[in-house]
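Dropping the structure in here first, questions after.
With one protein chain removed, the remaining protein chains of the complex are shown where they sit.
Just so it is clear, A, B and C label the chains in written order, and each chain counts residues from 1 on its own.
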Amino acid sequence: DLPLLVIAGPCQLESADHAQMIAGRMAEICAALGAGYVFKASYDKANRTSLSGRRGLGMDKGLAVLQGVRRSIGCPVLTDVHEPGHCAPVAEAVDVLQIPAFLCRQTDLLLAAGATGAAVNVKKGQFLAPWDMPNVAAKVASTGNDRILLTERGTSFGYNTLVTDMRGLPQMATTGYPVIMDATHAVQQPGGLGGASGGQREFAPVLARAAVSLGIAGVFIETHEAPDSAPSDGPNMIALDDMPRLLETLMAFDALAKAHPLSL
Amino acid sequence: DLPLLVIAGPCQLESADHAQMIAGRMAEICAALGAGYVFKASYDKANRTSLSGRRGLGMDKGLAVLQGVRRSIGCPVLTDVHEPGHCAPVAEAVDVLQIPAFLCRQTDLLLAAGATGAAVNVKKGQFLAPWDMPNVAAKVASTGNDRILLTERGTSFGYNTLVTDMRGLPQMATTGYPVIMDATHAVQQPGGLGGASGGQREFAPVLARAAVSLGIAGVFIETHEAPDSAPSDGPNMIALDDMPRLLETLMAFDALAKAHPLSL
Amino acid sequence: DLPLLVIAGPCQLESADHAQMIAGRMAEICAALGAGYVFKASYDKANRTSLSGRRGLGMDKGLAVLQGVRRSIGCPVLTDVHEPGHCAPVAEAVDVLQIPAFLCRQTDLLLAAGATGAAVNVKKGQFLAPWDMPNVAAKVASTGNDRILLTERGTSFGYNTLVTDMRGLPQMATTGYPVIMDATHAVQQPGGLGGASGGQREFAPVLARAAVSLGIAGVFIETHEAPDSAPSDGPNMIALDDMPRLLETLMAFDALAKAHPLSL
Partner (left out) sequence: DLPLLVIAGPCQLESADHAQMIAGRMAEICAALGAGYVFKASYDKANRTSLSGRRGLGMDKGLAVLQGVRRSIGCPVLTDVHEPGHCAPVAEAVDVLQIPAFLCRQTDLLLAAGATGAAVNVKKGQFLAPWDMPNVAAKVASTGNDRILLTERGTSFGYNTLVTDMRGLPQMATTGYPVIMDATHAVQQPGGLGGASGGQREFAPVLARAAVSLGIAGVFIETHEAPDSAPSDGPNMIALDDMPRLLETLMAFDALAKAHPLSL
């Protein structure tokens, strides 16, 4: 029962300076609180709602920036992959490969990610039940790699809306793999702005707290110094300045939760 | 910010002795923990899945039993009403009138309940959004009675399944009325057993804990000394012997949550 | 395999003249097309979204108006009931008692309606699966009354939205009871306007046609000469002037469907 792991960063990479600024600030905050920290950012937003949405720095520049963060800040870094062929080169630059929710059933991607030996964080598809995830994890584990994390990010609930079923967290934890709550994507309103997704930033701390109270391994929170001008996911991101207070609270709930383990 | 209120009891009244046994035990447990306590039981299960389901003691006997509990145990008592004409006589015997979820839009029932001057606990319909509840509460409040509680008990999620959206709790709390989490009905599987509802008792503590961590006013938990032989709602009830440990944990989360109020 | 039954009328009774005008016009249209016709209107809207919504003429005036329609137009009339005690007096004035969707699990209401001997049209709750309806029908049938109709009016699908699962129509038909598609309530957006329900009038013909193509017994369509100024359900009603063309099309699909019965 390690203390809470915090996976946090901007939704997409903007520049080396920007990544280092956020990673540096987050690493400091987490260290002060005794939380684990992993920097997260995407080099390519491969499934934007509309074609005109900005996609990011691209793989070459992006991986260089991620390696820069790892070197200068000293924290592990995580990014997402979208094709089997990308897994090997990306795994040379990062510590955790993330499988996007829409892609969590793509066998070749899971196998390729597993085969790198890097840790693999699989987001549960918006169309999956918690009890469907052991089949997903087994694809990764079949490569001999059991450094697997399972992340909840909400389930389809009618149109343009997600709901988070808290029962899913302890249910997925019965696999033995660490379970992460992605509190900012879970408050997305997919397609809710027509050509982009909306979000309910104000509810991310609500879901994060409820999830942490159940004794999960970690939280995933996208953050930005100015969410309203972020190139993607702005409506659901937490402002960087609000992170210390949010995480301080979450750490208090984490300690209490781990002193009172749920038995399912 | 009062300490957690616990509304608990058997789903339906079985006998005076049984009610007193459960109320006595629960009152003791709650007093030891510093929690508030209200005894809950139904004298008539008016909407059983099938006709053959047992309905309970009926109004005359039932109200006598509830008054007996109030007198001998000294705790407030709550029961549910199903027709406008029942509100006045029931309000003479109990402290809190409860509006069942299916009936939460029935204007005359809400008005009649409000007019008694008793506290009114309205369960949110499985078909309502949290932001629909102010319209419901306004019907009760129009009688000049603002002793209103709002209870979450899950929302329809596909067939025979409920999901609890934790965002709904702070959302409903913006009305200013106390918000209660009904942790045992929220894990029902309505109609899930064909002629009766199924349930997932093991997840009731999960939902209760997540909800309490958000700083809600109270929890609603059905309990029985032998849930598997209870005449209704057995599959989702908590065993009476498991209540002390569950409530002790919830009280710890309640204290932490109230020290860290959410701001929406 | 009778030709399609059309249950149609304004959502709520407005006046005797208004009811007669609509019933007269609809009876004419249906007779010309060879469709059955039942006039529908409510004397009391007992579960408006908000307290300020108009409720209608009330029982005494309302039943008189319904009897007037029956006498002068010569068609059967249908209205909804909300409390067990209302069933007997209402059954003296109308041919079909309708159980509202929210109330479809209220045992006493179903028993009282059944006991009148009138036909009973039960709307499937937004929170029920099609396979839950045999339990509901059995409550009515237990009174010895098997003149039962089952009506689909949409199922909760996220917040403020309904979806109609076409599989439910033949599924409910396996009970042997006539199945009706309520095409105008199924396109409601419950609570979608804050203090009232919204609706998507343009999709009512879509759902009606899809349902009729499956060989169902009838359709339920609310209609008004000026839907946008109707006191309730305006956003989802069909304009009276659009009914002849809509029903002509539906009758063509009805004939084809009944020539090609589905076998489940």
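We take it that a contact is a pair of C-beta atoms (placed from the backbone, for glycine too) under 8 Å apart; a residue touches a chain by one contact, two chains touch by 3 or more.
These numbers were taken from a predicted model, which means no experiment stands behind them.
Which chains here touch the chain that is missing from view?
A, B, C
One chain is left out of this view; which of A:C30, A:L128 or A:V219 touches it in the full complex?
Candidates A:C30, A:L128 or A:V219; residue touching the omitted chain: A:L128.
Given that one chain is not shown, which residue among B:F102, B:F127, B:F157 or B:F220 touches it?
Here the residue in touch with the unshown chain is B:F157.
Touch as defined at the start, partner being the missing chain; which of C:A16, C:L51, C:A210 or C:A239 qualifies?
Spelled out, the listed residue whose C-beta touches the missing chain is C:A210.
Based on the whole complex, identify which of A:Q12, A:Q106 or A:N121 touches the chain you can't see.
A:Q106
What residues on chain C make contact with the chain left out of this view?
So the residues of chain C touching the missing chain come out as 155, 157, 163-167, 169-170, 187, 200, 202-203, 205-207, 209-214, 249, 252-253, 256, 260, 262, 264.
Tell me which stretches of chain B touch the chain missing from the display.
Here the touching residues of chain B are 157-159, 161, 163.
Give me the chain A residues in contact with the hidden chain, please.
Looking at chain A, the ones touching the missing chain are residues 46-51, 55, 82-85, 102-103, 105-108, 125-129, 131-132, 135, 138-139, 142, 155-156, 159-160, 190-191, 195.
To be clear about the criterion, only the chains that are shown with their structure count from here on.
Fit chain B to chain C on CA atoms, both being copies of the same sequence, and give the resulting rotation angle in degrees, nearest 5.
180
For chain A and chain B, what's the span in angstrom between their mean Cα positions?
Measuring from centre to centre gives 36 Å for this pair.
Of all residues in chain C, which are in touch with two or more distinct other chains?
159
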